[in-house]
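See structure below.
Heads up, one of the protein chains got dropped from this complex, but the rest are sitting where they should.
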Amino acid sequence: MCPVISHVWVNEEYKHLVVEATPKALAVKPGQFFNLLCPSPDEGELWLRRPQSVYAVDRAQGRIEFLYKCVGRGTFGLARLQPGDSLNMVGPLGIGFHLRPEWKNIVVLGRGVGLATLAPISQVAGEQDVGVTAILSARSPQFLMSGELFAKIGAEIIGVLDSDGTSAVENVAAILERLIAAGRADAFFTCGSNRLMQLMKRIGREHGIPGQVAMEQVMACGLGPCYVCVRTFEVKGEKVLRRVCIEGPVFDLQEAVGW
Amino acid sequence: MCPVISHVWVNEEYKHLVVEATPKALAVKPGQFFNLLCPSPDEGELWLRRPQSVYAVDRAQGRIEFLYKCVGRGTFGLARLQPGDSLNMVGPLGIGFHLRPEWKNIVVLGRGVGLATLAPISQVAGEQDVGVTAILSARSPQFLMSGELFAKIGAEIIGVLDSDGTSAVENVAAILERLIAAGRADAFFTCGSNRLMQLMKRIGREHGIPGQVAMEQVMACGLGPCYVCVRTFEVKGEKVLRRVCIEGPVFDLQEAVGW
Amino acid sequence: MVDLSVRIGSVRLANPVMPASGAFSAELSQVMDLNRLGALVAKTVSRDFRAGNPPPRVAEVEGGMINSIGLPTKGLEYFLKVQVPDYKRFTPPLVASITSQDPDDFAAMAREVSIPEVAVIEVNISCPTRNPGGGNFALHEDHTYKVMQGIRAATDKPVWCKLSPNAGDVVAIAKAAEAAGADALVVANTILGLKIDTKTFRPAIGNKLGGISGPGIKPIIMRMVYQCAKAVKIPVIGCGGIVKVEDVVEYMLAGASAVMMGYIIFRNPSSMIAIIDGLGEWCARRGFARVADLTGAMIDEPPAETYAAAAAPIG
Partner (left out) sequence: MVDLSVRIGSVRLANPVMPASGAFSAELSQVMDLNRLGALVAKTVSRDFRAGNPPPRVAEVEGGMINSIGLPTKGLEYFLKVQVPDYKRFTPPLVASITSQDPDDFAAMAREVSIPEVAVIEVNISCPTRNPGGGNFALHEDHTYKVMQGIRAATDKPVWCKLSPNAGDVVAIAKAAEAAGADALVVANTILGLKIDTKTFRPAIGNKLGGISGPGIKPIIMRMVYQCAKAVKIPVIGCGGIVKVEDVVEYMLAGASAVMMGYIIFRNPSSMIAIIDGLGEWCARRGFARVADLTGAMIDEPPAETYAAAAAPIG
């Protein structure tokens, strides 16, 4: 049970949750997630846990942060937690992102809360003096969260928006091409948008740039046994099913088929 | 929804609840009850309401009081209500006690929380200058609740206890015979103990003294349709079933068969 | 203005919300305006007086409640002489619910309740604590067909056949009822269950086994309503665990033309009225001019992957 330190709305749809965590939980790696027992938002019971990946870790203060979007009973229930309440979380779970020593510059491309999932790996990259370009896509400026978090780690930030059309695939494609030309893209990381994942996969394939994608699927156990959380992947021309909770949530971008 | 004014333990098993009530609720008559939607004491939901008769009414302040014993999920859930919370109650329900003009002195005989149910009729009797003798039976002194309440209304109080043996049927019988001899028993009222009800029924029959008993049964709707709350009665030698919620909870003592 | 009316064969209901038999009586006028209801559904009666089962008659279980009332009744004559006139103080169509353990008597009762004041006859062939041969005919298609055929021959009133969720092949029973001439199906009665008190080691209710009702059975009855509505041409009335507007919508999407509710009356006596109001608002909000258009409107395709992936927070 992790005590809630703070819990605030960052805009009308997203909430930022900070909890005090155990050493075991603090060992969470970028891209890993916790399976949260959310309080019920209504009279009825809430029956299943909800997975949430970690947005930031503050080992000094022993805290873990989540950034999540309220979409249904679980997340609206979660949003009810008050500082002082405690949160029952199972984890850290799953296989996260990894960095290869030879990568000097990486590009993270996220949309919406997908940014939350990409923040920790960007931070680690920054700490290892790997250059990070963060392309942040959103409906409109107020959904461009965690810009400052990426800034803090010295990432170059490129915001693209639906509101001014800059988030269009062609434009993002051009940005990626430019980064590749400039030698600023040794590896790709993405989360939160199928459209952008397909784009990055295509460009990555064309230029032979390795990539990783964090995927999602409805879960039950979060631990491997139940096979609820499968997604389709293509390995050497052959379709295979993998469990997001234990074989992921981070997968090879070129093997991902998307949804 | 009635706001909770106060809610305190009167001993380790009984709790005293005071709520602010609507005019409709304040019209409750002695012996009537409310069907309460108790909060759940645990993770699971609580599915049925729980009936509780009214212990006291303060029309001046617009308040209704309950005195109840914690025996299971519903009452332990109810016990969680804090002042300021609000209570969802359906009622007033059922047929209560009645007083006939020719009755100058009545005897109320109650045990445990049965006293709660007898308090309002005793109060009304007091207000109408009807002499009230209240025989209060309990395990031990700390369960002799609402003595002061009966005192307030000028009732003569006779406490009988298991701890000193005075609650034995023979002793209570003797007390009743004495009251009858003294012309202090024009009518009997009882609640809360099958043993004492049988006793009062027998003595009432022998002396031709009219009596009323408040009965209980597990309920669902509390309003008449479901026939969950039946008890057996004997009317002119013939057994009949009656619904405690709408044909009671107060019944003719001589027709009651008990449990 | 949303049109909330629905047709169950020849019967028009002002709205699809009805009480379930056994959870309703005119006494509920204490807590709600009965004239708002789609129909008035009486407690099941049998020909002669029945005391019913020993108390306690209900207990709480996970997901709702278990009951074994045992169909207490003052008998058919009392129903016709006393209760029917009492119901006629109110305007919605009166649905009389009858049962018997003998097919011939069942048919005779159907004939006797076919009076002008009664708009519909609901036949309860699905009391969960009775046996297939006697009272719980809905466990077998042949029993169902036989008893329904007799009833059909005995009356011209619309006959609604209340099925049992304890049948293994509820679709076969539904087809048998339709073939025998039922005008509509009520899906369904309670599911047979058991609760044991771990303090006393005894069954929680007097009859030991009882029928389970309430939200916990909804996803099971939903499936049966869907299966039956696909298999028969007559209207299906959904009944099981409805406590809110979305539950009514869900049953109608699955193929129900109307619904009945019991448990929620115990939990919140006046909620049927709130649900009727809420159903109108829901239709208006979702752009449905007629609630009847919801019947069978489920889109019979898997959730688009993009939906499962709504989990992927598309900012």
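As written, the chains take the letters A, B and C, and residue 1 is the first residue of each chain.
Note that in this section contacts are C-beta pairs under 8 Å (C-beta built on N, C-alpha and C of every residue); 3 or more make two chains touch, one makes a residue touch a chain.
Since we're looking at a predicted model, the values are computed, not measured.
A.B. asks: Tell me which residue among C:Leu192, C:Ala231 or C:Ile273 touches the hidden chain in the full complex.
C.D. replies: C:Leu192
A.B. asks: If I consider the whole complex, including the chain that's not displayed, which of C:Leu4, C:Ala39, C:Ala167 or C:Ala258 touches that chain?
C.D. replies: Per the contact definition at the top, the residue touching the missing chain is C:Ala167.
A.B. asks: Among C:Gly63, C:Pro93, C:Gly135 or C:Gly262, choose the residue that contacts the chain missing from this document, as touch is defined above.
C.D. replies: If we include the chain that is not displayed, C:Gly63 is the one touching it.
A.B. asks: Which residues does chain A use to touch the chain missing from this display?
C.D. replies: Interface with the chain not displayed, on the chain A side: 37, 44, 46-49, 73, 90, 217-218, 220-231, 241, 246.
A.B. asks: With the missing chain put back, which residues of chain C would touch it? List them for me.
C.D. replies: So the residues of chain C touching the missing chain come out as 54-56, 61-63, 66, 139, 166-169, 191-198, 200-209, 212, 215-220, 222-223, 226, 241, 246, 249-250, 253-254, 297-305, 307-308.
The definition used in the following text is that only the chains that are shown with their structure count from here on.
A.B. asks: Taking the mean of the C-alpha atoms as each chain's centre, how many Å separate chain A from chain B?
C.D. replies: 61
A.B. asks: Mind checking the centre-to-centre distance between chain B and chain C? Centres are C-alpha means, answer in whole Å.
C.D. replies: Chain centroid spacing, chain B to chain C, equals 37 Å.
A.B. asks: Report the inter-centroid distance (CA atoms only) between chain A and chain C in whole Å.
C.D. replies: Distance between chain centres: 48 Å.
A.B. asks: Quick check: what residues of chain A touch more than one other chain, meaning two or more?
C.D. replies: In chain A, residues 44 touch at least two other chains, as defined above.
A.B. asks: In chain C, what residues contact two or more other chains?
C.D. replies: Correct list: empty.
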